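If you scroll down you'll find the structure; I have some questions about it.
Heads up, one of the protein chains got dropped from this complex, but the rest are sitting where they should.
Chain IDs A, B and C follow the sequence of writing; residue 1 opens each chain.
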Amino acid sequence: MNFDYNEEQQLLADSIKRFIDKDYDFETRKYVASAEGYSAEVWGTLAEMGLLGLPFSPDYEGFGGGAVDLMSVMECMGAGLVVEPYLPTVTAAQFVARAGSEAQKKAILPAVASGELKDGLRADRSRGALRPRARRGRGEESGAGWTLDGVKQVVIGAPQADQLVVSARTSNDGDRGISLFLVDARAAGVSMKAYRTIDELRAADVGFKGVQLGADALIGKPGEGLAHIEAVVDFATALLCAEAVGAIKYANDATLEYIKTRKQFGVPIGAFQALQHRMVDMVISWEQARSMACMACARVDSEKDAGERKRLISAAKIRIADACRHVSQEAIQLHGGMGMTEEMKVSHTFRRLTMIAQQFGDADHHLERFAALDKVA
Amino acid sequence: MNFDYNEEQQLLADSIKRFIDKDYDFETRKYVASAEGYSAEVWGTLAEMGLLGLPFSPDYEGFGGGAVDLMSVMECMGAGLVVEPYLPTVTAAQFVARAGSEAQKKAILPAVASGELKDGLRADRSRGALRPRARRGRGEESGAGWTLDGVKQVVIGAPQADQLVVSARTSNDGDRGISLFLVDARAAGVSMKAYRTIDELRAADVGFKGVQLGADALIGKPGEGLAHIEAVVDFATALLCAEAVGAIKYANDATLEYIKTRKQFGVPIGAFQALQHRMVDMVISWEQARSMACMACARVDSEKDAGERKRLISAAKIRIADACRHVSQEAIQLHGGMGMTEEMKVSHTFRRLTMIAQQFGDADHHLERFAALDKVA
Amino acid sequence: MDLSYSGEELAFRDEVRGWLAANLPADLRDKVGDHEHLSKEDLLRWHRILAKQGWVAPAWPKEWGGTGWNVVQRYIFEEECGYAGTPPLVPFGLAMCAPVLHKFGTEAQKKRHLPPIYNGDLFWCQGYSEPGSGSDLASLKTKAVRDGDHYVVNGQKIWTTLGHYADWIFCLVRTDSTAAIRQEGISFLLIDMKTPGITVRPLILMDGGHEVNEVFFENVRVPVENLVHEEGKGWTVAKYLLGHERMNTGRVGISKRELTKLKAFAARQNKDGKSLMDDPRFRDKVSRVEVELMALEITNLRFLDQMRRTGQPPGADVSMLKIKGTEIQQSLTELMMYAVGPQAQPFKPLQADDGFDAFAASLAPRYCNTRKTTIYAGSNEIQRNIISKMSLGL
Partner (left out) sequence: MDLSYSGEELAFRDEVRGWLAANLPADLRDKVGDHEHLSKEDLLRWHRILAKQGWVAPAWPKEWGGTGWNVVQRYIFEEECGYAGTPPLVPFGLAMCAPVLHKFGTEAQKKRHLPPIYNGDLFWCQGYSEPGSGSDLASLKTKAVRDGDHYVVNGQKIWTTLGHYADWIFCLVRTDSTAAIRQEGISFLLIDMKTPGITVRPLILMDGGHEVNEVFFENVRVPVENLVHEEGKGWTVAKYLLGHERMNTGRVGISKRELTKLKAFAARQNKDGKSLMDDPRFRDKVSRVEVELMALEITNLRFLDQMRRTGQPPGADVSMLKIKGTEIQQSLTELMMYAVGPQAQPFKPLQADDGFDAFAASLAPRYCNTRKTTIYAGSNEIQRNIISKMSLGL
């Protein structure tokens, strides 16, 4: 039993924290978010720090890291509200790393690790949850390759992506009819309606109209995409939980600082017991959420039973979603009017937490999955 | 629009309040609850005050009152934690008053009004809700009459009852196979396993073994019991909501008094803001619950559409159940250890509120019914 | 006990309802329903329609344009407007400055200011809060120093709602810094926003909207004739205004409209092949808000009935309505955001011509914006303090 980061993890955590404190402060972040929604310089730094290749095998210029190694990174990203498409890129690359051919791995992974390439995770999150069983994208075998048609909505990071991992139904064989494809974001027939999201990320509805793909665009075997999707999304959910923990910590720290300094009636408002007790509950929420993020990151890679892995990730996401909602709402309330303004970072953290609560399935979705997978004696 | 009691209602409310303050204080109530669970003297007083016949037509020595007229009575019963089987008696008699033959009305209602007769409401509340579709009691036509077999569980007031209103399945015709019978509690074949309930009422599991009933035992027409059951239980639920409001008011008053007088660290604990805000939320809960009890009592008699009546009663019971839980738990917590003791009335109010929250269906049951009956555009 | 409106009240309601159906412009109604930004012109357009009908200031004395309606009629009117989806009547002139002038103003002040308020010719805003003084209003620092026939005002106000639209501002200012009781050094001034030395700086809220401002005063010269009530009696005026709160604090009509919309919208949303309203997890959240709103409406009517019969102005009751009303508004916007699912996330298209579901995209900003309701107009914590002190004697 050991809850500490090991030396390497700690060094990494320290360096990313230093980077964010120094080079990604709130003003910088504001600029990045309002301009391109992404900074090439920051992306380069992330690559230099080894963050982009972290979870890949050393064979592809990675560091062989797992979710636990990424946990401190994600906590820092959450605290700093990094808008760069780090999670989409790392996640999309997982499909290649886990299921791709040797050629795909060689073509993609080192380029991602070096920062040359950004992957966009396809997402089809109608009803707040990824529903892999109802892909509207459609791949048809055409000669040696495939033709891809359909639309994917709210694909986070798509506007910046070079490559897209796209899931598409390739047969009507239910769970066994979904395949994964690697698609160049600039390929003929790919269109994007891009927008800014409420938490200041970039996303797009991505259209595919008769997109011609070679046979080598297929990731893994045809019809076997679902298990990969579930595994990779669970992996991404664990990382998202860690990101939430970092953002919650920031919201708590900012709120505590605020109620210690804001004075009314001659005393700091933190002297009022009703606020003290609510602040305490926010801190407890964070501790409990952090425990579940630790669990999620520790178990998502090591748990071999897919059902148990899904159950545990759902448990984590339930607690994280509840904590996101609780802390974000209380942080704004305790900040009073100031927390409502664009100029306070906490209002941005509020928005990110609101969205994390729903990303990869909201609490209701995971309560349903948790119940379905739980074995009752 | 008028939320006041009219003059008669107010006089009645005043007199029952006086009676409870003067002759049914906590010590008296303790004695009654521990001894017979019922006092003949108190029952006589309730009859004298006209409470027992209140909802019957003047033709049967009643006063033609409705749920609104009973509301203040029930609030007082809730505040005083009256253990006598008033609600079961009034409710059971409703079956006779609404569906009984002229002969049944003449035989039963004046005797109830005068206090000679106590009716026990049959209840079969498996899973926290009355489930009229699954009667285990079974009536079979035998010559001119019926034979009744089966068991009814947790029948509140049964140990004291003279007459029982029993629902039984008389055919397998689904919703149209349930009939109602008037059964003498001392008839051959009727057995009772009696117990004290956690809120200090008396109840019993009532067994019926080959109980022979004449044709005149049937209330209403055969197979038409369900609509009566639903209507009468809705009526009883409205009254129960009013009882809850009285009990919640007592819990709030007692808690407010306690935190004003209990001193720690040199000040009344009511000076601590965290407790103040929680006390305020208890008061708001009471106001909202009272509004729903008003609505339930005002509408349960006047609403002609059965579906709408059920929807409104469920709405009231949802809010009342939530308020019962919230206020009872907070009242004990704010009382500290003292509230945990048998000698403090608030611990008895806690138990009654806990049970009211579940009686005639808990919040979950009514949420289900409310959703099913709601018309969504 | 009778929870229904009387025949006359019903007739009045039907009259209002019928008139609104005929006179509320469809484009304004749709803007309100879709949570679109309302321009100054939108607000004034509706104001003037009501003014023309003679209904813009029901609570005013009859000689100044009041309707003579009783409290129940006024409540019915406001709730009907809310349910129909009219633009709001901006309260700063009609419901805040005007009552103060009716009570404390000179004849000259009334004659000068009331008609343009009534007719929607001049737009008002409120100068109360300051950066260091929110809940603790009496700690305000903006100074007004007498200089001949003028006060010279220096300082800063914050959270000035629609200050960027306003022609006039009414302000609490400190005219005596030496008063032993700090409340006694405060005065109530009317200030023309065009006076030199006034700067309005937008405060953008997290939904991207511009509704509040900071207002800076630098040697702003205000004629003494714009002092309301006596110098140093500003706190009396402020307290009168607080007690004058209206009884529709619960905003039941608006929430009923939003609830209806939520249910209809969610019913059309698909979850696992079924309507989202058939999902018990989502459904129960909606039901609990609906029940809470039913209760609030009755609670509101109970208080109103009591007020009508006793003639007593609402006390801490208003605080309760504010707490519950705002909690319900927040729940409704939150559920609406959940109902739309991930489409709630998109905020603004990067290309102006990209197809875009503006209504879906308005829901998350609206959820963000509605967080303000438990903070403004006396935070819900302050409301709990008020109930605790005034009603419970704690």
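Things worth noting here:
Criterion: contacts are C-beta pairs under 8 Å (C-beta built on N, C-alpha and C of every residue); 3 or more make two chains touch, one makes a residue touch a chain.
The structure presented is a predicted model; accordingly, all values stated were derived computationally and were not measured.
The hidden chain, counted over the whole complex, makes contact with A, B, C.
Check A:215, A:280 or A:306 against the missing chain and you find that the one touching it is A:280. One chain of the complex is left out; on subunit A, the residues touching it are 1-6, 9, 68, 71, 256, 259-260, 270-271, 273, 276-277, 279-281, 283-284, 287-292, 294-295, 297-299, 315, 318-319, 322, 367-368, 370-371, 374, 376-377. Residue-level contact of subunit B with the missing chain is found at 123, 125-128, 153-154, 159, 193-200, 202-203, 263-266, 272, 274-275, 329, 332-333, 336-337, 340-343, 347-348, 350-351, 354-355, 358, 362, 364, 367-368. On the side of subunit C, the interface with the absent chain consists of residues 280-281, 284, using the contact rule stated above.
Going forward, only the chains that are shown with their structure count from here on.
Look at the CA centroids: the one farthest from the centroid of subunit C belongs to B. Inter-chain centre distance (subunit A to subunit B, centres taken as mean C-alpha positions): 53 Å. Centre-to-centre separation of subunit A and subunit C, using mean CA positions: 39 Å.
Multi-chain contact residues, meaning those touching two or more other chains, occur in subunit B at positions 273, 276-277.
The multi-chain contact residues of subunit C, meaning those touching 2 or more other chains, are 381, 384.
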